[in-house]
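For this depiction, one protein chain was excluded, whereas all remaining protein chains were kept in their positions.
Let's turn to subunit A:
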């Protein structure tokens, strides 16, 4: 598996797209800092971008990579190699190279701007960690979609749909249902609703850092326990780990049974 991982990783490192992605984040970081002149404000803006853009790029890139390297995958399948290690190697190669572009692309301008001497460093590192998680989750989802769909167009369509669903539509439905059932106690429902969507989950994780004072304004014991203690942080992180492992398990499961 490590060999395939290495191969995928270096293949991607040499590809144009990784550089484009890296350059995009580099530019974004520089422009944000240049325009804002303020680290904490830049971190907030960055958060808005990361929780929307990282999943999008993760899904599209994942699907694209799978379809592009299909012939090579088939060649590998002819070798005496475990299927799970082929696909997991590819998956990890893609996710790691994407996360690296993210970390370096955003890290370099912020570090040059004096992040290490600033109080925003914790907010920033949380941002990068969630960004990394989102990359891993959405690349895994993309691989799932690609594995299940032979048709490229269909695969891309589903990938974009999944992103749209989780990034925007889910929140809309969530909001409507909260307003619809406002007469009932909703604090548990709202927390569960957040857990079921990795984008919302990462958003909450960042909210815990940035908007804790507003979150504590709501009267609710469950909310208070969740946001007021480290409980929220622990639960959110474990949910993110579950969100990574479930799709990865499905990749393994699916790849073992698929006819090529």
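Here is the rule we go by: a contact is a pair of C-beta atoms (placed from the backbone, for glycine too) under 8 Å apart; a residue touches a chain by one contact, two chains touch by 3 or more; residues count from 1.
FYI, contacts and distances are computed from a predicted model.
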(message) I want to check something: the complex is missing a chain, and I'd like its UniProt protein name from "Sarcosine oxidase subunit alpha", "Na+/H+ antiporter subunit B", "Putative tricarboxylic transport membrane protein" or "Carbohydrate-binding/sugar hydrolysis domain-containing protein".
(response) "Carbohydrate-binding/sugar hydrolysis domain-containing protein"
(request) Determine which one of A:186, A:235 or A:252 touches the chain that has been left out. (result) A:186
(request) Write down which of A:75, A:104 or A:168 is the residue touching the left-out chain. (result) A:168
(request) Tell me where the left-out chain touches subunit A, residue by residue. (result) 40-41, 44, 47-48, 51-52, 167-169, 171-172, 174-175, 178-179, 182, 186-187, 189-191, 193-194, 200, 203-204, 206-207, 210-220, 223-224
